[in-house]
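Reviewing the structure listed below.
Here the complex is missing a single protein chain, while all its other protein chains stay put.
Right, chain A next:
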Amino acid sequence: MQYIYPIIKADYLQRTRSYSFLITLAITIFMAYSFIPANSANYTTLSALGYKGVYNSAWVGYVSGIMTTVMLSIYGFLLVNSGIKKDINTEVGLIVATTPITNFKYLLSKQLSNYIVLLTIAGITFIVSIGVFFMRGTGYPFILGNFIFPYLFFAVPALFVVASLAVAGEVFLGRRSILQFIAYFFLVGICMGLINAKSDDQPTGIFDPFGLSLITKSITQHINSHFNEDLKGVSFGFIFNGRSAYKTFTWEGLNWSALFIFSRLLWMGLGLGVVYISSLFFHRFDSKQADPKRKTKEVAAIQTDQPIEQHAGISRAVLPPLVFDYGIFPLVRTELFMLIRQGKKWLWLVNAALWVAMFIVPFNIAHNYLLPVLLFLQVTRWSELVTKEKTNRVHYFSFASYKPLQRMLPAQILSGVLLSIGLSLPLIIRGALTFNSDVVLSIINGAVLIVLLAVAFGILTGGKKLFEVFFFLLTYSVVNKVPVTDYLGSLPHQDMSFFMLVILGINTVLVIVSFMIRRYQTRHS
């Protein structure tokens, strides 16, 4: 363990000393504040047939603990599943591979580092939840245990499992981040289903990685017995139902059983088991396994390197005369080309299928589900749009080129917009054919918004992660019809023109912010 500690520490510091982590923390604080809605809010985070608990310590502490567990289980995976990838990209992995550290210890250090990052975020929501209790509280006594225990018995074990799955995802699915996302969310979907499915039995938590069946059982029993209802389960998440009046009840929290606590330890043990099994299949930075394409080509490079004698050097005299062309079209073309070429080719088959389907399926389904999903499937394309320069250290060239701010950045934005609008074209055409200008403009507005968000987040943080996590949450919210996140205008709005103006305003702000920061960056490399 003495050898693992410095690795965990270095990895943790490396991840947390970044703008993106700071922004993540800021978003976390905002979200933690939103976990306990004000009485006048038109959403809830724990939906139980129009009932909600009074804001005593137990309700605030447990709801906050549950929400932290659920939200971090969903987007925490995206936040931390790049520890090994970072070591591959920076080639630190090659050094690691030559040290005596075992695969298991290395992966364990990554898992623990993932875990500490997630615990840091959970720690922030814990502190905010106490603050919110005093802000929203209605005179109920403050009981610290009601805040500590839900975090200790729900979040702490669940995040351990998430940290382990992030490692397993990297080992088994490598750089196929889209596949990792799909596999993970499929798994989370099943686990979420288990929470309420088990609520009819006496919950032990054995089959529930989040352990939340215990609380759903307690709340449903309380409501059913006190209000003569037949509630089967409760829902978690930001649920917008337009309701602001609820029947309230006083709920005092849970009695923790030894069996339940044992079940949490069991899940943590399972997490360790996942890391151990992953270590048996870990490539240990063998480039053929880590990146098969690269290895093959490196070998080819050695074979085809031409003898020096065959070339005659460069003579300026024989070069054709220079013709200057400061237009941005060639840049747009190459940027678009790189966007299209980025990622796996099979993804284009999925894209094509969804694109065609958007012409055929009912308009609402295409607008509510297919288009947001299709745009999300391009997440790595968007996130690389302005970060690839730094990642590939090409920014030295672009920042030193002629008018980089007026030429490079617009070209990048334009190429992204062309692709996003191209992907949205089936719905734009269908909207235009029915003379529905609101739909057409909303979709164009939304398609542009995604590109500009990617650009602004990328320029601001210098990395891809924050945008990817944000875009995932946005897509998740859109398909769950959360009105405030309806960037494609698929839900009815009271004032559609105002809604479109808001999106347009956001787009304008994003453009201004992006240009301002990039302007600074081009002169401060």
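The rule is simple: contacts are C-beta pairs under 8 Å (C-beta built on N, C-alpha and C of every residue); 3 or more make two chains touch, one makes a residue touch a chain; residues count from 1.
Heads up, the rule we're going with is that contacts and distances are computed from a predicted model.
Trainee: Would you kindly match the missing chain to its UniProt protein name, picking from "Biopolymer transporter ExbD", "Membrane protein", "Secreted protein" or "ABC-type multidrug transport system ATPase subunit"?
Mentor: Options "Biopolymer transporter ExbD", "Membrane protein", "Secreted protein" or "ABC-type multidrug transport system ATPase subunit" considered; the missing chain's recorded name is "ABC-type multidrug transport system ATPase subunit".
Trainee: Give the residue, chosen from A:R175, A:K388 or A:R430, that touches the chain omitted from the document.
Mentor: Here the residue in touch with the unshown chain is A:K388.
Trainee: Specify the residue from the set A:A245, A:L280, A:I314 or A:L433 that touches the hidden chain.
Mentor: Checking each option in A:A245, A:L280, A:I314 or A:L433, the one touching the absent chain turns out to be A:I314.
Trainee: Tell me which stretches of chain A touch the chain missing from the display.
Mentor: 293-294, 297-298, 300-302, 304-306, 308, 310-316, 318-327, 330-331, 334, 337-338, 341-342, 388, 392-404, 407-408, 522-525
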